[in-house]
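Take a look at the structure below.
Note that one protein chain of the assembly has been removed; the remaining protein chains are unaltered in position.
Chain nomenclature is as follows: A and B, assigned in order of appearance, with residue numbering initiated at 1 for each chain independently.
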Amino acid sequence: MRKFEHKDLLGMEQLSVEDIELILDTAESLKEISTRDIKKVPTLRGKSVINFFYEPSTRTRTSFEMAAKRLSADTVSLSASGSSMVKGETLVDTARNLQAMNPDLIVLRHSSSGAPHLLARELKAGIINAGDGINEHPTQALLDLYTIREKKGKIKGLKVAIIGDISHSRVARSNIIGLTRMGAEVTVSGPPTMIPVDIETLGVRVVHDPVEAVKKKDVIMLLRMQLERQSKALFPGLREYASFFGLSMDVMKGAKDDVIVMHPGPMNRGVEITSEVADGPYSVILDQVTNGVAVRMAILYLLIGGSKE
Amino acid sequence: MRKFEHKDLLGMEQLSVEDIELILDTAESLKEISTRDIKKVPTLRGKSVINFFYEPSTRTRTSFEMAAKRLSADTVSLSASGSSMVKGETLVDTARNLQAMNPDLIVLRHSSSGAPHLLARELKAGIINAGDGINEHPTQALLDLYTIREKKGKIKGLKVAIIGDISHSRVARSNIIGLTRMGAEVTVSGPPTMIPVDIETLGVRVVHDPVEAVKKKDVIMLLRMQLERQSKALFPGLREYASFFGLSMDVMKGAKDDVIVMHPGPMNRGVEITSEVADGPYSVILDQVTNGVAVRMAILYLLIGGSKE
Partner (left out) sequence: MRKFEHKDLLGMEQLSVEDIELILDTAESLKEISTRDIKKVPTLRGKSVINFFYEPSTRTRTSFEMAAKRLSADTVSLSASGSSMVKGETLVDTARNLQAMNPDLIVLRHSSSGAPHLLARELKAGIINAGDGINEHPTQALLDLYTIREKKGKIKGLKVAIIGDISHSRVARSNIIGLTRMGAEVTVSGPPTMIPVDIETLGVRVVHDPVEAVKKKDVIMLLRMQLERQSKALFPGLREYASFFGLSMDVMKGAKDDVIVMHPGPMNRGVEITSEVADGPYSVILDQVTNGVAVRMAILYLLIGGSKE
């Protein structure tokens, strides 16, 4: 019998190898619910989950909402635009108010790094970080780890390349922490302006040439070009980026024969990935989305449904 | 025992007389649920319905949501503004992502004609067209047919006038297909610029003078002046339209004594209809809304709840 000893899920940083394995194993046992004729179990009946998204999101919010409903939890969704935020209230005051309504969990997406950590200290309710600034996006990393383990049978010892704007990606950061912790070898690649100078301290290798970076890799993980977050100065021109770093069948030909290609979505087709690769036999991009629901069900369950026996 | 042999509801075009009768009969048996003290049956428990509305809508979205909840299905609502659309993802990619979360049905409203057909080909989930551009709005036509049958006891042989901007109305198009298929005689009326030149090929008569058009009719169906969709050139002036085509008690006096007046809403009072008519004894406009919930319950049930026995 293993237990998940956390009130919150704030980042991969806080999770031990055992925690990660517990989440993935739990997700594995819950995944099949979404393929049933009746996609619902009463496990979290009477629990309240608040989805609080300060940044727009289709897939993550819908994924959390589906996960909660398939476990029979009640959900309330708030967005910044319809909220007290427009009336000038601070995040902490809004959160304390939500807390006063006795939710079991608050799922928070916020543009400020550290926002969920602040709430976790203030509130009795569990906080799930659904993406905070350029810091972490742990449920994305967990569903990526799940997908890798599902496709490869293991994570330890695998060679993974992550390509894109490493500096500004919370997905990259959470995956680097999770993958290295689970024993994978991580190589990052991207334009020099998009690779943090001290990135090697996280235990990864830097290879600027993407053709070189993907060589003999088991997994290629692409990042979304987040045009909305780039400062013009850092950005080397979309067409130039696409022609050099965009993953085409040509770029990936040095990878292992059974390589898998991942992308957190939404994709910019023709920028970081060609349609041939996105829709091709190596792509597991839609598996990631399917696994996202299972992983989020697992996290909801482990945080508020009791420990796994 | 009759069966509904469709994965999707894309348009009236695809429905046979038997399909339409099956939907109306099913709606008839489900309508009473909404008048119960406990307005809920467990029929679709554990089914997931995604409402994806790219255009604003109160009545249609609420009607679908109510219909789903009264059958105990889980619903998730997405609008274009809070979605990946703002991040530049294509409709098909967004839809594939939603599919990967294993919904049973996606209800789509989209400004592009044919958008639901595109998704229906791509996705395993059933697609319900809740209005696509100027093409079709089949659930509106079905609730209109239901209302006519309920009030008149039959559809076959009835004389129906449809008045308004026939060219740009998906409601008109779906109703023309449905009414003619069910054996009604349809006359359309409106300014010459708002009647397609080849409309007679759909089996309808054109009578430009509205007074003439409504003569001896059993049903008068008005269309909403969709000011937001008119090009200035086509539009003959609101006041002029209202004075000539707006349905007043005076205009409708040549209709049958037991004529019914229908409108899909939202009404522009004083434009296509006077308040005297809208709120008068011939109006069945609010019955249409009530029947909309029953018809949508029937469609949800037939698409994902199994066949009717």
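Of note:
Throughout what follows, a contact is a pair of C-beta atoms (placed from the backbone, for glycine too) under 8 Å apart; a residue touches a chain by one contact, two chains touch by 3 or more.
For clarity, every value in this text was computed on a predicted model and none was experimentally measured.
Of A:T35, A:N102 or A:T201, it is A:N102 that touches the chain left out of the display.
Considering A:L10, A:I23 or A:I50, the position touching the chain not shown turns out to be A:I50 (whole complex). Within the entire complex, the positions of chain B that touch the omitted partner chain are 34-40, 53, 56-59, 61-63, 65-66, 69-70, 79, 227-228, 265-269, 286-287, 289-290, 292-293. Residues 45-48, 50, 74, 76, 78, 81-90, 93-94, 96-104 are the ones on chain A that touch the missing chain.
Here is the rule we go by: only the chains that are shown with their structure count from here on.
Relative orientation of chain A with respect to chain B corresponds to a rotation of 120°, obtained by superposing CA atoms and rounded to a multiple of 5.
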